[in-house]
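Shown here: the complex without one of its protein chains, the others still in place.
Now for chain A:
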Amino acid sequence: MKTGLAASAAIHVAALTWGMWSLSSPHPLDATYSEALPVEIVMGDTFQGVKGEKTAPIREKPAPAPTKKPQTLPMPAENVGDNEADLKTPPVPEVRPNRSETQAASAPPPPPPPPAKTEPAPKPAEPVAKQEPAPEKAPEPKAEPKPKDDPIEEMIADAADSKPEEPTPPAHVPVPVKKPAAPAPQQVAEAKPTPQPSTSKQTSSSKTQADQSSDSKFNADQIAALLSQEKASGGGAKRSTEPAALGSRETTGSVLTRSELGELQGMIKDQMARCWSPPTGGTGADSVKISIKMELDPSGTLQGMPSIVSGGGGSGVERAAAEAALRAVRRCSPYNLPADKYQAWSEVTLNFDPSEMY
């Protein structure tokens, strides 16, 4: 019997030792007990307020579609021209025509010199002899303009003569340049013919009127002219180098990184934890899921009534749970959240899910 007992004891000791080792540490189940408050927070549209593409897939950072740049010089060119990029469109004058136009446009605005230029020109030639009495009103203008007239007139004459020529040389592009340039000389030509036919006071009166009118326009036009001296920059597209990603049409706010979003969610959760007690007991109390939408003002106080988005219908238990959740949302009301991210938490959806409690 002794041998049997000894053998049996040995077997049991061995079995128990093995059991201690193999059964001592079962793998814990994937239950997350740390999830104290099962409130899930859905921030409005995270990608709202940042420029991107409406149809593009979601990425970390919203971005508009990248702008395409035509291929530049080191490329097989097929069309004639001096362009950096090989375009099929015929070469068109680029810079000069613009300037001449702006000059032409600005030429009327600096009316103070022009009236003096264009009108005085006839005066000295014809009216000086004839109309000595008349110029009572405008002796000064005459006197002053006269000396100036010659150089300016020459200038204008030069301009009139040269303008048709000017556009051609500056334009990088050869032939068709002349056409756009044409309007500028026309204006000058119009200005010139008028003074020549007008012989008498009419001209002077017209001058004075023109002067007055030009004086009245002076300020605004002058400013416009000054402003327009600046090189005009066109309304080009903002360039994006990143691939297109979901976003809104315009940038209206700052985007939240994921960590910032998580931080915000954590703050709301923590604050909700103080106010919400999950429904206990009752059949199916655990399966009740309620989501509540609330709007907050920048100070963190509740704005308007929080509304139940889903859940809370049906049984009395569910209704009670929904009411409890609503009460919690109201009780917590002044939420303490970072004001600079108000864009993100202005509208918050809370999902209450008691089944995640245990």
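Points worth noting:
In this section, a contact is a pair of C-beta atoms (placed from the backbone, for glycine too) under 8 Å apart; a residue touches a chain by one contact, two chains touch by 3 or more; residues count from 1.
Assume contacts and distances are computed from a predicted model.
UniProt records the chain missing from this view under the protein name "Tol-Pal system protein TolQ", selected from "Tetratricopeptide repeat protein", "ATPase AAA", "Tol-Pal system protein TolQ" or "ABC transporter ATP-binding protein". Note that of A:7, A:75, A:220 or A:339, the residue touching the chain absent from this view is A:7. Considering A:19, A:313 or A:338, the position touching the chain not shown turns out to be A:19 (whole complex). Looking at chain A, the residues touching the absent chain are 1, 3-5, 7-9, 11-12, 16, 19-20, 23-26, 28, 31, 33-34, 36-37, 273-274, 276-278, 357-358.
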